[in-house]
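Only one protein chain is missing; all other protein chains are in place.
== subunit A ==
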Amino acid sequence: MDEMDALRQMRTALAQEEHPDRLALRTAWRSDPAPRRRRRGFTIPLVSVAATAAAAVTAVAVLAPGGSGDGVAPGHGGRGAASGNVLLAAATSAEKAPTGRYWHTETVIGQIYGVGKSAANSYEVDARQRSITWVGQDGKGSLAIVDELGHPVAAKDMIKWRQAGSPEMVDVPNPDGTGVVTQVEMSTQASRSPRTTPARPFDGDYFGLSAEQVAQLPTDAKALENTLLNLRGNWHAVSSTPEKQPIRSLRGAERTRALSEVASTLLSKAPAPPRVRAAAFRMLATLPGVKVGGTATDPMGRTGGVVSMPMVTTMPLGLYTAPKQLGTYERQWIIDPAGGRLLAIRDLVATPPHGSRALPPGDDGRPRRLRATDMPDRFLKTGEVASYQVFAVAEWTNTAPR
């Protein structure tokens, strides 16, 4: 036996590999247990609950949980005489929008986290991430990500954060419900400017559609819907036995949600021609459960018409095998009819999270519970914004990427 064999026989009991789900639970690497590990508020994957993610999340890759957050209650007022036409007006405008050599987008996704032990003694912070994409006519694109720093949502939150000593890092519950505290890095006078990753190539994949396929989508609303109904994916928010199926096999609100999610991508990230965008708006106007009415202001201060989606959970589609939310939500699109643009999507709290719910046992075999105290939105009230997605830029341009 030489020295290498002798070494290989040393500590062999420690050499046994464990199942990754088990390791994920124990190491909680996403959940930032050590103080020097910091992140900017975004939840990195939960392998255990999302055990099916491998096959499931192609769809989610182009879809962030949406909603737009200006912290203001919804302008969900009466239906104006013209409100029924917001989607159709937007379609008409979208059709006339200019084209160009590049599809350029800037999208900000935000999640609101409550900081503190009780509703009375807490404040809300907004953690954001920005993505910037350019897609050329060959369908090839580049993507840059800006990790933006967190900031208090409203003036009253700013006051409480300052009273707490303007901490650079704030503890927030981990929405994965593992009980491990997560931190959000706040913007302070001392903090660095947001970090931008260098732009890098990315393959456009829009719910399984390539850029080329997106460009060839039907420009008639009914024909577009018919094509999208054939899209295969995991379209359930929660499914213990995930499998790919066409949207056509869904019924009611589930079908509307799947179609609206694809439509929102066609109206934002995807390099869709103006006439395809117009068709997406028109298709939405015909979907059961979609309601038009009122106006609202998006987080960039832009006002638009409100379109409400028939859904109660905003959990991303195709990702989870067990529930991850204890509240119910209303998803609203904010639309600019004159510009033919989708400005933002925001999720408002309908019923705040309360109580708890048993979950199937984890990989360690122990029972688990989803608790309201672990929810980022545990202190939010009905009508407040829990998360959002702002389409700051979404335009065809001849300006080359910088």
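Please note the rule applied: a contact is a pair of C-beta atoms (placed from the backbone, for glycine too) under 8 Å apart; a residue touches a chain by one contact, two chains touch by 3 or more; residues count from 1.
By definition in this document, contacts and distances are computed from a predicted model.
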| item | value |
| --- | --- |
| Which of "RNA polymerase sigma factor", "GntR family transcriptional regulator", "Sugar ABC transporter ATP-binding protein" or "Carbon monoxide dehydrogenase large chain" matches, in UniProt, the chain that is not displayed | "RNA polymerase sigma factor" |
| Touch criterion as defined above, residue of A:T188, A:Q213 or A:T397 at the omitted chain | A:Q213 |
| Hidden partner chain, touching residue among A:L7, A:A120 or A:A155 | A:L7 |
| Selected from A:P201, A:G301 or A:G355 as touching the chain missing from the view | A:P201 |
| Residues belonging to subunit A that touch the chain removed from view | 1-21, 23-24, 26-30, 32-34, 37, 39, 42-47, 50, 53-55, 57-58, 60-62, 131, 143, 145, 197-198, 200-203, 205, 207-210, 213, 216-217, 227, 230-233, 244, 319 |
